[in-house]
Each structure stands twice: as C-alpha cells, then as structure tokens.
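Excluded from the complex is one protein chain; the other protein chains are retained at their positions.
Up next, chain A:
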Amino acid sequence: MAHIVASLDQPSNYKDSQSRIDRQTQAEILARSTTLYVGNLSFYTTEEQIYELFSKCTTPEDGGGIKRIIMGLDRNTRTPCGFCFVEYYTHAEALACLRYISGTKLDERIIRCDLDVGYKDGRQFGRGKSGGQVRDEHRQDYDPGRGGWGAQAQRMEAERRREVEERYQDAQNVPGAVAGGGGDWKAEHSQTTTTLKRGRSPEEEPEGGRGEPRARVDEPDHDANRM
C-alpha cells in the first residue's frame, strides 16, 4: 500500500541522539522492536490510563499483550516528567499503536508514539539539566498538564497533586529495579504436570527476558531530535 499513501507505522526520525550505533543496525532493531516511546504525556497521567489505551492494540490471541510500562521520571524529583515506555510482547502490537494511537489524545493531550530500541536500566530518567525532559527546559508556554510554566515553575506546582507526585518516590536507578512483566509460558511452571524437575532447554530465556532487544545503545535523549 505504499504506492498511494505512506503507512503511519514507518519509523519516524525519532532517534537516540547519543547513540553510537549506525543507522542500519538501528533500523534492524526497530524492525522487530516491541517497545514504544510515548511522548507528550501529562505529568499526571497514570500507568493505568496508559494501560487502558494501549491495551486496545494488543493481540492476546496471537500471544501478545502489554508486558510492562515504564514511566519516565524526573531524575531529581522522581516524579513523572511526560514520557513513558510501553513494552508489548509482539512487534505487530507496537506497529498498531503507530497506526491507531499515535496522534490521538490520552488524558486530553495529543500523544506521540515512536518505535524504540528497547528499555535499558536507567533510561526511565529524564536527562534535562533540571532532571526532567530537555523539551521542558526550552518550553516557553504555559502547559497545565506539564506542571505549568517551564522547568522552574514545575517545582512550584509540584505540591498540586501530591498523590501523583509521591507515587514514584521509591523508584531506584539500579539494575533490575524495573520489573520484567512476565515472560513466555514455560512447562516447568506448570505445576499440573511437573513430575520431574527438568533442566532448562537451551532456547529458554530467563524471566522477563523475552522481547528485549539486546542492543548496545546509549541512553537516548528523547527530545533533542524532535523537531
């Protein structure tokens, strides 16, 4: 169908600006990626809201589903700073989001989705000077969904919704701090038939290992290249 109109699920120019991997490698990773970067979220949007909208692109009957959601946090305040990662079990589900969800509203903001090379420890934290996303440092406008005026004002407004702000205070920036979400079905967990302990088959991966591209990618700055 590419003859008449461009498909919306083609990778955009969203890219990790600090990445050292070449374009081709990145394209290969994205071509099977199950992870989405979701941007322009309100700071107050919860994971459950995200789950609700993004579950509309799941195909559980095909082995899919939402694996996990990783909320982007301000490095200093540990509060949501307007982006997240949504990880599915299948690539097709991530593509469906680009076609059907990217550019529509969540929590009354138009969100955008991009294929991502995959979550790595530490990537959930914003890398702006203030701790949040770079884009909010440059922002001149008033945006109630993102805590009012630019970086300075954000902290002033932080009191506004304490519950939301306190939610992630326990977030840690250490390996393994983020849950995997559950991997493939394994015979050894199926107690009904366990008679003998059997060794791991070579093709089995550790819990939560599935679907995470093992790319050697530097932490991206999610905004520097959005223009």
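To be clear about the criterion, contacts are C-beta pairs under 8 Å (C-beta built on N, C-alpha and C of every residue); 3 or more make two chains touch, one makes a residue touch a chain; residues count from 1.
In the analysis below, contacts and distances are computed from a predicted model.
When the listed names "NADH dehydrogenase subunit 2", "Proteasome subunit alpha type", "Fe repressor of activation 2" or "Cap binding protein 80-PB" are checked against UniProt, the chain not shown comes out as "Cap binding protein 80-PB". Checked against the hidden chain, the listed residues A:32, A:56 or A:129 yield one contact partner: A:56. Although one chain is hidden here, its contacts on chain A can still be listed: residues 1, 3-9, 13, 15, 17, 19, 23, 46-49, 51-53, 56-57, 59-65, 68-71, 96, 99-101, 103-108, 138, 167-168, 178-182, 184-187, 189-194, 201-203, 207-208, 224-227.
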